[in-house]
Every structure is written in C-alpha cells, then in structure tokens.
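Below is a structure I'd like to ask you about.
Every protein chain of the complex appears in place save one, which is left out.
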Amino acid sequence: MTPIIEVRDLHFQYADGAKALDGVSFTLNAGESVALFGANGSGKTTFVLQLNGILRGQGNITVCGLPLTKDNLAAVRSKIGMVFQDSDEQLFMPTVLEDVAFGPLNQGLQPEEATERARSALEQVGMENALARAPYHLSAGEKRKVALAGVLAMQPEILVLDEPTTFLDPPAQRNLLHLLRELPQAKIIVTHNAMFAAGIAQRAVFFERGKLVADGLLEDIVQRFDWTYSALPLSDLRYSAQRRF
Amino acid sequence: MHHVLVDQWSQGASPMHARDPRAKVVALVAFLVVLATTAPDAFATLAIDAALLAAGILIARLPLSGVLLRAMGVLPFSLTFGLMSWMAGDRVRALGLVEKSYLSTVAVLLLIGTTPLPRLLSGLAALGTPRLLVLLAQFLYRYLFVISEQAQHLRLAALCRQGAGTKHRRSRFRAAAGALSVLFARSYYRAEGIHRAMLARAFAGRFAPLKPLRFRASDAVFALATISFFILVRVE
Partner (left out) sequence: MHIPDNFLSTPVWAALDVVAVSAVGLMVKRARRELDDSRIPLLGVMGAFVFAAQMINFPVGVGTSGHLVGGALLACTLGLAPAALIMTVIIAIQAFVFQDGGVLALGANVFNMAIAGVLAGYWPYRIWGAGRRRPAIFAGAVLSVMVSASLALGELLISGIKMPRPLILVSLALFAISALIEGAITVSVIQAIDKLNPSFVRRPDRANAPVLVTLGAVALILGMVGFLLASTTPDGIERLGLKLGLHSTVSFHAPLADYTVPLLDSAWLRRATGGLAGLVLIYAICAAAGRLIGRQRSA
C-alpha cells in the first residue's frame, strides 16, 4: 500500500538559526490516524506546517503521490485539510457561510457549487443553522466545528488538527471526538490530550527537540514517555491509559 | 459594547432589511443632501423629514425609543455649538443645527440598523468603492471585537497591578504603552496566523466574491420613490 504521506529526512531551521526539525522521516497510510505528541517547541506544529508547504524546509515530502513543490501547492492544499489551534484566526470571513465557502472558491468552483459544498459540510458537522451568523458570536466549540467544516468542504483526503481540544469544555470535546470518529479521512492529531487522541488513533509518534524519536502504539508511547495530565505517575492512577470512550 | 445592540438590530427581518444595500445607501445620501440643503427655518420640511424617518423606523421594526435614544450621541456636540450660535444672536441657525444634525444621525442609524455591515460593504463595493478599502473594512470589522476584548483584558491586568497617586503616574503611562505594544505584537502575529489559515485553504492571492447582490424591481422602486419624495418635500 503506497503511503498517503511520505516524509524523508526533513530539516528546517528558524530565521535565527535554531534547528526546528532535524532529519524527520514519517509515513501515513490512507485512512490511518496518528497522534503527534511532544513537549512545546519540540517541532510538532512546525512539522505539520511543512506538509502543506506553509513552511518550506529541506527534504522530500510526497502527499497523495504528489511531490511537494511550488507548482503543486494548490493541489496539495486541496488534499490536506488543516484545522488550526486558534479558530479566530481560521474563521476570518464575515459570516459562517462565506468562510466555509472560501476553500471551495479557491479551488475554482462557481459560487453556487461552492455554496452547496459549504452547506453540506456544515450539515456534516451539525452547524447548518449557523449559515448567516458572524463567527464572533459563536462559542469555542461551534467555531471549531465551523473551522472543520471549512476544511471538509474542500473534500481533502487527510485531516490535520493542531490542538483541537484547546478552549473546549468536556461536552464540546466529546462532541468533536464523535464527529472525528465518523470521518473516513486519514488524520494527524497534534495534541497534549492523550485521552482525546486515544479515542481516534491507535498509533502515535513522539517529537523531541526536532527529532522524531518514537513511533508505535499510542498506549506504549504514552506509557514510555509518561504523557498524561496527571500530576501523579501513571502507576498510581486508578484509570489506566487503556480506558476509552 | 453599545454597538452590539445595533448589530442585533441589523440581523432582524423587515421590508427595510430586505432592501438591496445600494438602494438604501442611495436613499440615505439623497435624504442627507436634502436635509443639509434645507434652510434651518423651514420647519414644515424638517417635520416631514422627521415623520419620514419615524415611518422608516416603524417599517424596519426597530425600537423607536431605542433609535431616538441612541441618536442622542450627537447632541453634546450640536447643543454646544447651537448654544454659541444662539448667544451670538443667530437663533434660527442654532435650532437648525441641533435639529438637522439629530435627524441626520437618526437616518444613519436607520441604515446601519437594517443592514449588517458586511452587506453594506458589498453594496458600497458594487457602487464603486475600491476593493482594497472594502476588504480592509471587512477584516477590520471582523477582528474589531476580538481585539477590543483583548485590549480590555490587558487594561484589567494593568489595573490590577497599578498603584495609586501621582508617584505612579509615569509607570502607569509606561504600563499602558507596554500594553499597547503587546496588543500590537499580538495583532501582528494574529494577522500572520490568518494568513497561514488562508494559505492552507489554497488562497492564491485574490479574494473571490461569493454572493453577488441582486437589485430587484422592489429596490428600484424604493430608491426612486424615496428620492423623488425627498426632492418634492424640499422643493415645496
């Protein structure tokens, strides 16, 4: 099975010379979900921003068989849908409908088709009643869902979510989780929330100072790096990381 | 924020809300020009203008007292200058100043209370306003409340840390300047985040319009009727 994403020996430096990514290699198969764990500043977000060419490093990146080059950017960005951590930065149009239709319009669709795609994407996330509303009036959970719709409207094959549970209360987190479980796309979830990730992905990778140091079963990674919210060590917890929703 | 109320008004439904924003802008400008050129002592004309506005407010299903109250924001300015004109002996001008500036404000409120700003911007774009300005206004308005809230948070945080009395005035000044610089930087980085989100959704350098406005027969009738009415009232 050819991987849907293939990254080979990726290097990236910040403007001040600090090494953000140091020889990262990674593959993802169609329909597969993977969690990206790692400390703040370890390179997780920098890594995902390389996948759709927003940041450009050195190395080979292939998405759905397309090598990532300047000419392929539009095509790649149609294949990878990215939901950012700050929904206010993502929902920049005056109304929900215009925002969700933004992607399809950029893909070259006519206004009527773009509107149709936007409507069905909003239905998929359960926000079809918010068409004419201004993003400012939405709650954090609603904004997150509209942002997801904006990405689904482009009919991508891969979803990347950067810290999707930020600002969401537990009910909103559960809502988002159920939504994501229904979606067939391959998923990359950058998160600190191992419980949330465990509900979607069985595989996880661990970033440390720009290097990808581990790749395996999510429970094993969480255990090995002690990657949960608890202030107590894992062994002291009554609920183990094996618990799922 | 007071403005949130007007925002809510503009989301309503009424024959006025349904009119094409271009027709409403044209009607507003016509009204304002007629009002501006009306002599301050033409009280009959002014009374009819006021009645027209009241009718418009009722058709728009806006709260009459709410609109009239909100329009009083212009009064401090106009009453001050009106008072000066009155005391200089020019009583007619004084009255005219206060009446006319109040009526103008009500008229503008009627427009903005029945037209959400993004729609008004589309109308202005269709009337020939440069795209750059319209898009700029759209983004400014979108982030106005987000950033204002951030500013309030910063202000609150600074207040929590400030001392009282003149000894601390300079440090409070510097704290306010520091808060503004932080707000500046955050706004700048937010703009970068927006840009990335745009790129991620295949933005190629130009914004494509979604919903073209449809100027219907009812809008043409509205525009022509209001303009001719205003002119008739003025000329008589």
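We call the chains A and B, going by the order they appear; numbering starts again at 1 in every chain.
The definition used in the following text is that a contact is a pair of C-beta atoms (placed from the backbone, for glycine too) under 8 Å apart; a residue touches a chain by one contact, two chains touch by 3 or more.
It should be emphasised that the depicted structure is a prediction, and the values quoted were computed from it without experimental measurement.
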| item | value |
| --- | --- |
| Left-out chain, listing which of the shown chains it touches | B |
| Residue among B:A13, B:A44 or B:L135 that touches the chain left out of view | B:L135 |
| Which of B:L68, B:A151 or B:L213 contacts the chain that the document leaves out | B:A151 |
| Where the missing chain touches chain B, by residue | 3, 6, 28-29, 32-33, 35-37, 39-40, 70-71, 73-74, 77-78, 81, 84-85, 87-90, 92-93, 96-97, 100-101, 104-105, 108-109, 111-112, 117, 120, 130, 132-133, 135-144, 146-148, 150-151, 155, 166, 169, 172-174, 176-185, 187-188, 190-192, 194-195, 198, 203, 205-207 |
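In this section, only the chains that are shown with their structure count from here on.
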| item | value |
| --- | --- |
| Rounded Å distance, chain A centre to chain B centre (Cα mean) | 39 |
| Chain A residues within the chain B interface of the complex | 49, 52-54, 73-74, 77-78, 80-82, 84, 86, 88-90, 92-95, 97-98, 101-103, 105-107, 111, 114-115, 132, 134-136, 150-151, 154 |
| Chain A-touching residues of chain B, taken from the complex the two chains share | 11, 116-118, 138-139, 141-143, 145-146, 190, 193-194, 196-204, 208-212 |
